[in-house]
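Okay, handing you the structure first.
Heads up, one of the protein chains got dropped from this complex, but the rest are sitting where they should.
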Amino acid sequence: MRGDQSKPSAAKRGIFPEFLGGLILALFGSLVIHESRKLALGDLRAPGPAFFPFLLGCLLTIVSLILLVGLSLGKVESKCGQWKGVHWQKVILSFASLLVYSLTLESIGYILGTFLLSGFLFFLMEKRGILLLFGVSVLVSLGFYVLFKQILFIQLPQGIIPF
Amino acid sequence: MKRGQRNKAGTGTLIIMLALGLFLFVPLCQAAESVYPNRPIEIVVPSEPGAFGDLGPRILGQKVSEILGVPLVISNRPTASGAAGVEAVTRAKPDGYTILAAANAPVILVPLVNPQVSYTFRKLLPIAVFAYSSNVLVVRSDSPHKTMNDLVAFAKKNPGKLTYGSTGAAHISRISMELLKEAAGVDIVHVPYQGGGSLRAAILGGHVDLAPISIAPVLSLVKAGNLRVLVSFSENRLDELPDVPTAKEVGYPNSVLPTWLGYMAPLGTPRPIIDKWNQAIQKALSDPGVKSELEKVALTIDYKTPEVMTQVMEREERILSEWVKKGGLTRK
Partner (left out) sequence: MDIFQGLIYGFSVSLQLSNLFACLLGVVLGTVVGDLPGLGPVAAIALLLPITLKMSTVASIIMLAGGFYGAMYGGSITSILVNIPGESASVVTCLDGYPMAQKGRAGPALAISAIGSFVAGTLSILGLTFLGPLLAKFALKFGAPEFFSLILFGLTMIAYLTSGSWIKAVLMAALGLTLRTVGADPIEGTPRFTYGFTSIMDGIEITAIVIGLFAISEVFFNIERTLQNREILSAPITGLWPTCRDLRVSAAPIGRGSLIGFFLGIIPGIGPVVPTFISYGVEKRISRHPERFGTGMIEAVAAPEAANNAATGGSLIPLFSLGIPANLVMALLISALMLHGIQPGPLLMRDHPEVFWGVITSMYTGNVFLLILNLPLVGIWVKILKIPYFLLFPLIILLCVIGVYSVNSNPMDIVVMTLFGGIGYFMRKFGYEAAPMVLALVLGGILELTFRQSLIFFRGDLTLFFSRPIAAIFLIAAFLVILSAFLPGLKKIRSQVPGE
């Protein structure tokens, strides 16, 4: 579009993540095709388990290739987000902590896990008043437990704390 | 507020919150030793809430909970046709506080058809069977097939023309149908549906000719005249349908496979706990209120001791595995 011509370098910077996205999808599509080969394809009378995934894998690969071609021809607009000036490190940390939480939840139990997670997240967001955060974390983890498990009878994972 | 003041307020608040926290904490801690049971017991139900295998344990559970004196907390784990729930109980502590609300499908059938499932019914300790429900074969009331014999005759003359729907690939009602097909020597095309609801819609809409299905959800449709029952896959004629012959009577005794409900515990659970459960179950079953509640959801009371339960499970495993091996439900 018109904007591109006045800022070619901005367009170039924006394009790379787009390329990456398209490439990832193309690779994923190929992966799907490959994996679905292991299952029975079947025929039109009785399509097998691999029927749909195979078609979808082809669709994914082909369309992402079209996307990549379109990008290099410059016809597809780039709507990427920014990377500068945003605290993406915080996001990575939040993501990692949440992942660890979800993987260990069954072993260490809801109360302990939630306490640790909420403490970490609060800390990540607001660095002062550590004692306050500690207290809030305790309150939140116990409070949610009581509210959801005891009062509303929603299931929460058990753990080493025996309740 | 200035920084210093804010911190002071923060400490004060902190103390209050810790106190509150402890206050919540203490009642949650209960002494673990002493008489069983002394805290809530988790009942793992390997089906969705409101599904067939969930209603039975809920109804009986209310009474058993009164008898045992502690709440029974239901935890629904329907994933993988219930395999997730069963697996969870095989891995639980054998202290009597995690009990499985078992049914034959997740405990016996699923391991046979799903290679990913690691357990068999032997990885659990049987407590008791408490009820069962029968499956029936229905057709639309305007169907030309009036009896089982009509159906079989037609099917033999027209192989591959008739269709039957199932509530899912690994369901007991479907197995009954397949066993019947084999015994009768007919070719009827199988169309899988997901769940009783879609199957009922399909049979009512005339999209499939036959439907093997649990009696409970179709009883009112039969009484209203929308559906006709050709045969019931049960040992004896059903009370609600005295005119309907059993599969045994029309010559297909092997296809009789009721869905039963029971309880099981992790291996290693002490015998006294199992006995206590048995006493509680028997007492609950003798309550007339419980009996009528169970009958309302088409469950017939049928208590079986742990030893008899084991025999039943072994028999069913034999029948089912033979059939799976013959290539009925091929899984890799």
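Just so it is clear, A and B label the chains in written order, and each chain counts residues from 1 on its own.
The working rule: a residue touches a chain if its C-beta (ideal position, glycine included) is under 8 Å from a C-beta of that chain, and two chains touch if they have at least 3 such contacts.
Note that the structure is predicted; figures quoted are calculated from it, not measured.
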Where B:A84, B:A183 or B:L241 are the choices, the one touching the absent chain is B:A84
Options B:A105, B:V138, B:A155 or B:L221, residue touching the unrepresented chain:
B:L221
On chain B, what residues meet the omitted chain?
48-51, 54-55, 58-59, 62, 75-81, 83-84, 87, 113-117, 163, 168-170, 189, 191-195, 197-198, 200-202, 204-207, 216-217, 219-221, 223-224, 226, 292-293, 296-297, 329-332
Missing-chain contacts mapped onto chain A:
17-18, 20-21, 25, 28-29, 32, 35-36, 39-40, 43-49, 51-53, 56-57, 59-60, 63-64, 66-67, 70, 73-81, 83, 86-88, 90-91, 94-95, 98-99, 101-103, 105-106, 114, 117-118, 121-122, 124-126, 136, 140, 144, 148, 152-157
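Methods note: only the chains that are shown with their structure count from here on.
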Averaged over CA atoms, how far is the centre of chain A from the centre of chain B? Could you give it in whole Å?
36
